[in-house]
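The complex is shown incomplete by one protein chain, all other protein chains being positioned as in the whole.
On to subunit A.
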Amino acid sequence: MAEAFNFELVSPERLLVSEKVTEVVIPATLGEMTVLANHAPTMTTIKPGVVSVKLASGQVTKYVVFGGFADILPTGCTLLAESAVPASELTHATLQKRIETTQTEINHAQNDEHKTKLEQFLAELTHLNGVVNPA
């Protein structure tokens, strides 16, 4: 049995999860990473993707997050998501809406740097759309 640690998933609106878990997979900006207990203190930004949480009971739950950052300590892990929903509640329509808003934002972007950032975000969203809603 793997060692358990505290995991918290918070969005600006509410605290989604605060529980003992054994394993968390985070979509970090530089690639996915799995956090286990006693991880070295790390701070990383997050791209839109799926966070999969393995509870101490062995049950796995999945959440979809849209950007944010994670604060990892040996004793626990806190994920501050800009917006987060349980994967089961995410619908195709809400995701599509996000993609559309990003698309319009790209059209209004003032400088190239901003535009590149948004385009990257859009690519991640589209990828996510494919993962969550296999056509």
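The rule is short, and it goes like this: a contact is a pair of C-beta atoms (placed from the backbone, for glycine too) under 8 Å apart; a residue touches a chain by one contact, two chains touch by 3 or more; residues count from 1.
Keep this in mind: contacts and distances are computed from a predicted model.
Q: Could you check which of "ATP synthase gamma chain", "Ferredoxin", "Glycolate oxidase iron-sulfur subunit" or "ABC transporter permease" matches the UniProt name for the chain that's left out?
A: From the choices "ATP synthase gamma chain", "Ferredoxin", "Glycolate oxidase iron-sulfur subunit" or "ABC transporter permease", the unshown chain carries the UniProt name "ATP synthase gamma chain".
Q: Pick from A:Asn6, A:Thr42 or A:Thr61: which residue touches the chain that isn't shown?
A: Of all options in A:Asn6, A:Thr42 or A:Thr61, contact with the hidden chain holds for A:Thr42.
Q: Looking beyond the chains shown, say which of A:Asn6, A:Thr61 or A:Thr78 touches the absent one.
A: A:Thr78
Q: Going by the touch rule given at the top, which residues of subunit A touch the chain that is not shown?
A: 8, 10-15, 28-30, 40-45, 69, 71, 73, 78, 80, 82-83
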